[in-house]
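Starting off with a structure, shown below.
The complex appears here minus one protein chain, its other protein chains still in place.
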Amino acid sequence: MSVAASSRLRTLPKPTPAAIGAAIVLFLAVLALLAPYISPYDSESMDFNAVLSPPSLAHLFGTDNFGRDVLTRALFGLRVSLIAAIGSVAAAMVVGVPLGLMAGYRRGFVDAVIMRPVDVIMAFPAIVLVVALAGVFRQSLGLMTLAIGFVYFPIIVRVMRGAAIEVSDALFVEGARARGASHVRIMARHVLPNAITPVLVQASALMGVAILMEAAISFIGLGVQPPTPSLGLMLSDGRSYMGDAPWLVICPGLGILVAVLGFNLMGDGLPRLLDAANRRRK
Amino acid sequence: MSSMPPDDVILQAQGLTRQFRSGGSLIGGAHTVTAVDGIDLEIRRGQIFAVVGESGSGKTTLGRMLAGLLRPTSGGVFYRGRDIAALDRRERADFRRRMQIVFQDPYSSLDPRMRIGAQIREPLDIHRIGTPAERRKRVDELLERVGMAPSYANAFPAELSGGQRQRVGIAMALASSPEVIVADEPTSALDVSVQAQVLNLLAELQRENNLTIVFITHDLGVVQHFSDRVAVMYLGRIVEEMDTAPLFADPRHPYTRMLFSAIPDRDPSRAAPLQMPTGEPPSPLAPPPGCTFHPRCPVALDACSAVQPALVGAGNRHLTACIRVGPDGARAPVAGAAPSPIREATLSGALP
Partner (left out) sequence: MSLLEVDHLRTEFETGGNWQEAVSDISFDLAGGEALGLVGESGCGKSTVAFSLMRLLPGNARLAGGRIGFDGKDLARIDEDEMRRMRGGRIGMMFQNPMTALDPAFRIGSQIGETLQTHFDVDRKEARRMALELLKSVAIPAAEERLDAYPHELSGGMRQRAALAIAIACRPRLLIADEPTTALDVTIQAQILRLIRSLLIEERGAGVLLITHDLGVVAHTCDRVAIMYAGEIVETGTVASVFANPLHPYTQALLEAAPNARTPRGSLATIPGRVPALGKRPSGCRFRGRCAFERPDCADPAGPPRVRLDKHREVACVLHAA
């Protein structure tokens, strides 16, 4: 390599954890999106000649007890997991951010009215809540996603509220009031942008948790129903065959691991990224 | 808005009081702190009115109430004769346009995530002044008026120095063409040379627009240079009030005298201060009875702990709240020393 080229390489920015995390998530999302096009087989086609066969050239991750290609099912299962993860957190944010903003900025009565029910919801262990809602969302990925969102939106409210309280004390908020800004304007234009960072960090971490939650729900049989694949369901089904056919759990397990890792890395690096973006403009 | 009361009094405080509750829990024990205690003030249009005091004096709380940012516990603030607590929505918006505030801390008074231009433009957006194109132009004009290049409109606060941020704060206050500006320690966080620039700027703007400025500060040098009239505050009350030059020539209240003599003098040839300040300002949680200054006062009498002196001036514009100051202003002599020519050297320009 020439001196110029190698020195150019040396000055390439080092990938930050956030960038790596985002890349992972993006990669998985693309995989999930393109699942119907890139998967070698149909997710439901069974090949009884190749039941429980180990990884081979034909089946990169082997087949399950119905002769279905594990890789294919994992790719479709990834769809379910990502939809559950991103969808639930998005739902939690849509409800949680405005509530937390109002509670943290207005304080007093509004704060109490919002936070008491939120505290009650938060008092329930997540699994218990989800099981209780199981009757509602059985068979429906959409409703399951909303249910997971419901379990976690109090956390978003809490974090948003805490950050909003701090920002609302700043002089520039008082200044905006002095200039005649309405409460809505202040909340939307001043408090929210300055308080959103910890919420986004929390949200990325929650996406990882939501994937695990979906896996857990499906594992105990309350999530999506067969034959729809989900990573959690695959883990559950594969459990019985783990001794003889470990590939049944390795593939979905790996998928969950990589997804959670990606979300967490993204969340960890987010604060530095967001602050640098604002400060670096010289 | 109704017409102004006579004498061109644009801003008035009547019996203005503000209390805070601090502490307090399930077990009880909440304390009430009286930060501002029954203040009466009249500020005239075009006047630069300084409010001076040390920490715990209540000057910041007073400023916030005058600007309409804090509701008084009792008493009222009157703008152009109207009680600002009784304004309807339209009048309130109008009030917000005409009354502005500049803060002390240039580092938290600007939104770190918004560009400078957007922040200066905000009051115009809120009050829908002009077309969007006209607003952009006004932002550029305002930046230039405060001595900054219009290109700064795209910058973020983190890129600016303290002095520049303070100037942006002034530009933001000017955007809606206010009549009154409450400036809360606007130059305290700045270096001397930067402070000079900002003070000159404020002076120019005041002259051009006949602005009324309520200038809250603890810096007596700035007060002497910049203001027309001064109110000295101690523990929530005004203890002395007078036009600037006469006040510095003839401070009457013992606290004012103690305060003035405590300023380290830049003329090293002058002898040590006549009255070494004693003690500490009392905690607002436990104000002394009677005259709140009496425990530290070099000329206190027994009577001083019994009754709180009223702020009086006997028809003259020099108001003092001290039973030892006669109606003609005759001061109680300080034990053992001749009356000092405090600050006369300053006035005559004998500084190096």
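Per-chain residue numbering starts at 1, and chain names A and B are given in the order in which the chains are listed.
Just so we're on the same page, contacts are C-beta pairs under 8 Å (C-beta built on N, C-alpha and C of every residue); 3 or more make two chains touch, one makes a residue touch a chain.
Note that the structure is predicted; figures quoted are calculated from it, not measured.
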Visible contact partners (per top-of-document touch definition) of the missing chain: B
Absent-chain contact - pick from B:M258, B:C297 or B:V325: B:M258
Selected residue (touches chain absent from view) among B:L69, B:A158 or B:L199: B:L199
Residue among B:G76, B:P150, B:P281 or B:P298 that touches the chain left out of view: B:P281
On chain B, residues whose C-beta touches the chain left out of the figure: 54-55, 161-163, 191-193, 195-197, 199-200, 203-204, 207, 218-222, 224-226, 245, 248, 258-259, 262-269, 273, 276-281, 283, 343, 346-349, 351-352
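Just so we're on the same page, only the chains that are shown with their structure count from here on.
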Residues of chain B that touch chain A when the two form their complex: 67-69, 93, 96-97, 99-101, 103, 105, 108-114, 119, 122-123, 126-127, 155-156, 158-159, 169, 172, 175-176
In the complex, chain A residues that touch chain B: 170-172, 174-182, 185, 189-190, 193-194, 278-279, 281-282
